[in-house]
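Shown here: the complex without one of its protein chains, the others still in place.
Per-chain residue numbering starts at 1, and chain names A, B and C are given in the order in which the chains are listed.
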Amino acid sequence: MPRSSPDPNFEQRVRDSFARQRFMATLGARIVSVVPGEVLIELPWREELAQQHGVLHAGAVASIADSACGYAALSLMPAGSGVMSVEFKVNLLAPGRGERFLAIGRVRRAGRTLTVCEGTVKTIRGAEEREVAIMTATMIRLEGRPDLAD
Amino acid sequence: MPRSSPDPNFEQRVRDSFARQRFMATLGARIVSVVPGEVLIELPWREELAQQHGVLHAGAVASIADSACGYAALSLMPAGSGVMSVEFKVNLLAPGRGERFLAIGRVRRAGRTLTVCEGTVKTIRGAEEREVAIMTATMIRLEGRPDLAD
Amino acid sequence: MPRSSPDPNFEQRVRDSFARQRFMATLGARIVSVVPGEVLIELPWREELAQQHGVLHAGAVASIADSACGYAALSLMPAGSGVMSVEFKVNLLAPGRGERFLAIGRVRRAGRTLTVCEGTVKTIRGAEEREVAIMTATMIRLEGRPDLAD
Partner (left out) sequence: MPRSSPDPNFEQRVRDSFARQRFMATLGARIVSVVPGEVLIELPWREELAQQHGVLHAGAVASIADSACGYAALSLMPAGSGVMSVEFKVNLLAPGRGERFLAIGRVRRAGRTLTVCEGTVKTIRGAEEREVAIMTATMIRLEGRPDLAD
């Protein structure tokens, strides 16, 4: 179902906060799209991201899924809120082998304080898509903390 | 309780496999110690690993905990085995603020195929230690796959 | 996508195994439907299932979701297999208040040994539905263990 954000400026707010995540730049990840309750992050394959068998490290998989989920949550929060990860779980479904990876974060339930998100990471090789991992995550809204506002 | 590995060469095998994880070098992580069923990984703080509030990204936290857990599992596996992450969950206990981070991976139960591990990530600032995150993880042993042996 | 089971007798096999789960009878749960890769379990509300605030105990929520996921996994396994839970995680989305509860277990990825499932528990009050919880679970196939075949 289409959702709406309480903050008309939600997309810019998410993109600006993402741009402050130095780790996403270190990975080479970029934000692809932001709609209320759903964020896509793309990560091109590089050998610098490999685990010992030459595929994407599960920690890199988790990293882009966590950011996608966190920003999906933020996209539905009022201006002035900050977002932090409370917990996440990743199930690895297939080795992360591909030219690029797409992490989709979606809000499953947005509460006043806690938001539950689902993430999926897919690998794309040419025309072929394959699911690499799924995530469920809990995100917390930080209120009244201008130093941590996103 | 002290454990023993079925492979007398377990430490070298773990260190060699870790050295093939290009992502650990990208993060700047190094392996500190390997004993049967327990592996320590250290990650010095760098701004390139930050999330939007300037602390260690939860994905980087998960990455070193995942590698520590995976290699703790590998340390108890027979020679010729490979190790892969099946799933992990991370609970973030405190913001990842510190000079360096230590991930401890420990085997909780080693089965023939599956190994359950617990991970802890601590932050160290001078003489002070603080827990940043805990992980529980399932690792799978790959057998008869010389291409994936660790 | 519709799936097919390697065992033409999958539905009876799942129903028979469910009938051996004494705990499902203790809860008052019954199996509603079995298709390849998806199983529905219904649990009518009873005060004997309450936690301290008078809503469905999270453990009862997890129980029906775990059985739904396990049997969804079994529905895609060859005859002679047994199924056991490796791990599951539950995120509670809303208090379990309603006349009856429906647990839907679906296979997300079926491997030779491990199957990853997603579960949802909904509460139904009259014409209204609400999501109570989501689960991700890993199930293992037991082979060559006639004593544990399901």
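The working rule: contacts are C-beta pairs under 8 Å (C-beta built on N, C-alpha and C of every residue); 3 or more make two chains touch, one makes a residue touch a chain.
For clarity, every value in this text was computed on a predicted model and none was experimentally measured.
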| task | May I ask which residue of C:A60, C:A73, C:L102 or C:V116 touches the chain that does not appear here? | result | C:A60
| task | Tell me which residue among B:R3, B:R109 or B:R125 touches the hidden chain in the full complex. | result | B:R109
| query | Of the residues listed, A:S4, A:S33 or A:T113, which one is in contact with the missing chain? | reply | A:T113
| task | Considering the whole complex rather than only what is displayed, give the residues of chain A touching the chain that is not shown. | result | 86-87, 89, 113-114, 136, 138, 140
| Where the missing chain touches chain B, by residue | 89, 91, 93-94, 108-109, 116, 118, 131, 134, 136, 138
| said: In the complete complex, the non-displayed chain touches which residues of chain C? | reply: 17-18, 20-26, 47-53, 57-60, 62-64, 66-67, 82, 84-92, 95, 148, 150
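Just so we're on the same page, only the chains that are shown with their structure count from here on.
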| note | Distance in whole angstrom between the CA centres of chain B and chain C is 32
| query | Which parts of chain B, given as residue numbers and ranges, touch two or more other chains? | reply | 86-87, 89
